[in-house]
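Submitted below is the structure of interest, expressed as structure tokens.
Here the complex is missing one protein chain, while the rest keep their positions.
Moving on, here comes chain A:
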């Protein structure tokens, strides 16, 4: 299959429409409907799913990206113009200043660094003394001269860098993320290592994210981490801290890929048969609130892309943020949630059932 450089939205593709995606998730194209995720939770005493105390504010600062990865649930790309404004970023800072329970700020995108107010936001966050995570796609560091100093900028602000590298070889990485991405990612990792990231004793954390390049589930985090460390060290002298294994969720481009390749039903069956109640009890939406580029609130980044806002009655926008009210909400569920509860579980921080 040819690699698309345009987002689904720019192609006016039917999978750019969240309502269409939800229809496909509810009713498979062939065969019987899948068992409802909410019913599966009910069988294990987890329905309605409620927060356990929100500690992470995940801020999606925009859908613009220098890559158009085939599995991207955001449908991000160079043609996406949705960007969080400084006013909305300021609202996030105001919320954080008032809520010390929110100990971690997880900045994602798109490529978050492409938001013109990204550096200002990170600097303001570091004044608030929170753990700041940036989900960096690595290639952005080399994409333009103005980004070359990002490793130093991250270091100066004690940012925890979390970066996708779906495999330790070019073939599978490039098949998912685009031609030449592996080589650039390796170079970027070496630049991060040069300033101390991933090095023992530096205190500068560099974590990698593995997600399968195809219609299969990830292996155990522990065994893959050992293999990644061995291969990246011996092949490229690269050091990193942890490998997070993330299951691909059937949303947006990945859902399109599954349907297009004829793998949709069998992939859903895999997710459903691998349902793990221990993983379900620890899903990330129980301690995270996701903020969209326009300030609206969601239970997670996947719900955000499916335009499934937080439950009606709970504060809907960052300007109305109220942690007590949000912690009392029921989490909005749908069939894609099976992706977070399969096997050892999956979250932005990797496995959840360990």
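We take it that contacts are C-beta pairs under 8 Å (C-beta built on N, C-alpha and C of every residue); 3 or more make two chains touch, one makes a residue touch a chain; residues count from 1.
In the analysis below, contacts and distances are computed from a predicted model.
*Asks:* Just to verify: the chain that's not displayed, which of "Arsenosugar biosynthesis-associated peroxidase-like protein", "Ribose ABC transporter permease", "Lipooligosaccharide transport system ATP-binding protein" or "RNA polymerase sigma-70 factor (ECF subfamily)" does UniProt list as its protein name?
*Replies:* "Arsenosugar biosynthesis-associated peroxidase-like protein"
*Asks:* Among A:18, A:78, A:196 or A:214, single out the residue that touches the unshown chain.
*Replies:* Of the candidates A:18, A:78, A:196 or A:214, A:214 is in touch with the missing chain.
*Asks:* Of A:129, A:169, A:261 or A:322, which residue touches the hidden chain?
*Replies:* Answering carefully, the residue with contact to the hidden chain is A:169.
*Asks:* Touching the absent chain in the whole complex: find that residue among A:223, A:237, A:261 or A:322.
*Replies:* A:223
*Asks:* Even though one chain is hidden, which residues of chain A still touch it in the full complex?
*Replies:* 167, 169, 171-172, 212, 214, 216-220, 223-224, 227, 269, 273
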